[in-house]
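Just below is one structure, and these are the notes that go with it.
Showing subunit A:
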Amino acid sequence: MLGTLTTLMLVAPEWVLRWTKEPRGNAFWAEFVVWPLIQILIVLFIVLTLVAYLVYLERKVSAFMQARLGPMRVGPWGLLQPAADGLKLLLKEDIIPLKADKTVFQIAPIISVVAALVVLAVIPWGAAWATIANVNIGLLFILAVSSVGVLGLVLAGWASNSKYSLLGALRSSAQMISYEIGMGLSIIGALMFARTLSMSGIIEAQQADGVWYVFFQPIGFIIYLVCALGETNRAPFDLPEAESELVAGYHTEYSGFRWALFFMAEYTSMLVTSAIAVTLFLGGWSFPGLGLIKNQTLFVVVSIVIFAAKVMVLIYLYMWFRWTWPRYRYDQLMDLGWKWMIPAGLANIVLTGIWYVLALPKSRGGVFGLMQLGLRDRLAPTRWSGIIYFVVTGFVITIPIIWLVLAAINRRTRDFNLHAQRQLQIKLRAKRLQKHAEPQAAGEGAS
Partner candidate 1 sequence: MREQGVDITPGTLFDAEEMVINMGPQHPSTHGVLRVILKLDGETVKDLDCDIGYLHRGVEKIAEHDTYAMITPYWDRLDYVAAVSNDLCYVGGVEKLLGIEVPRRAEYLRVALTELQRIASHLLWLGTHAIDIGAVTVLLYAFREREEILKIFEDFIGARLTAHAFRIGGLWWDAYPEFEKRVRDFLKILPGRIDEYETLLNANRIWLSRTVGIGVLPADEAINLSLTGPVLRGSGVKYDLRRAQPYSVYPEFDFEIPIGENGDTYDRYLVRMAEIRQSIIIIEQALDGLPEGPVMAKVPKVIKPPVGEVYFGIEAPKGEIGVYLVSDGTTKPYRMRIRPPAFINLQSLRRLSIGHLVADVVALIGTIDIVLGEVDR
Partner candidate 2 sequence: MSDEEKATPPEGGEEPQKSEKPTPSEAAKPDASAQKPAPPRAAPVDKPATPKAPPAKKPSITFNITADPFIDRIKEIFGGAITEAVETLGQQILRVAKDRYVEMCRFLHDDGDAQFDMCTDLTATHWPERAGQEFEVVLFLYSVPNNRRIRIKVSLADGDECPTVSHIWIGANWMEREVFDMFGVKFSGHPDLRRILLPEDWPGHPLRKEYPIEYRDNEWTDKHIEYREIDYDTSLIDVKYGERK
């Protein structure tokens, strides 16, 4: 069966060719139009279903965190809930406010969702044929396209002609722009090691080095995670749609499937940012021992599963954050973006560069074995010295230095002067303990 799958994936273009009855040699339509369309449909189908089930997952995860059950009514354990939700949203009335800018109002969610979905093309879902398009500027493409998404939100907020929407749009544009900077800075460190922007290339580089870049780039990874939360408008940075303040932010006036498109965009971009994090820092679809699988098809399938599992871990992390933490205030969010994330990202780039250059002269043509990754030779033996050097510099030296830098920058706002407040709590606690102790002592005395 697995064999059939590979054959199917590899031979399918041929079939398309035959089906379109194009003469051999003029495979343009088959290879560049029909077959990509089929691929797109497959990926879209899978991803959109996945997104629907991410909503289900989110509801279940939150339910379990909150001591309740979550959706239980539609299907066993509520498994058909996404279908019911989708149906409901499709059938709902599409309300457009009277004073709204109709065209822009209608286009905005489409921009938002398209920007989120286009990015899926270059994500390496797995080994070999599971990577749909191996563009050599993949990462750049992702960053460029995903920042178009903010346009959708801004337009939606503006076109709704509602004050809450407008405030939400303003917040989201400011937030996404500031966090994109931090995000861009955070990945540069990893790119220094990968030396390529191709998504598949980054994974291969990590395989060649025999290490995931999260070990070289702990700070970069953390910054990336935080900025990705901000970029996707997830809690605790969900200010653009902060329901307790702005009702629903930029999509206050949306209903029905247009609203669902925003929702889809949000979850898709969650998926995308997690996928980038996995690719850049967690070794993509690679996993120790994966090379032992000799069957090519099984190898690809397992690689897809591994990739999905890693993405899911990150998404679970997102959900965990969301249901644990309160929401930042707008100015605090900006503070965090500009005074913590961006300086940390910059410092990280500088320090990583320094460690890299320091390592360079020692053995030109093979710095600790790591320069081999330019050769993309998977069989080259790992130089443990190189790995240890970068892990140690990354963890032991970079983290304290960056901590110092941030402490210096934020020396005024770092603490909340909680001494006074804490005293009250401590006093009350002491009294409480005393009270609990006294009756016991009295009881003992009496007995």
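Heads up, the rule we're going with is that contacts are C-beta pairs under 8 Å (C-beta built on N, C-alpha and C of every residue); 3 or more make two chains touch, one makes a residue touch a chain; residues count from 1.
The set was built so that all candidates are chains of the complex that A comes from, given by their letters.
Just so it is clear, the model here is predicted, and its values are computed rather than measured.
A.B. asks: Given the candidates 1 or 2, tell me which one touches subunit A in this complex.
C.D. replies: Only one candidate touches subunit A in this complex, namely 1.
A.B. asks: Which part of subunit A faces candidate 1 closely enough to touch in the complex?
C.D. replies: Residues in contact with candidate 1: 62, 65-68, 163-164, 166-167, 235-236, 238-239, 242-247, 323-332, 416-418, 420-421, 423-425, 428, 431-432, 435.
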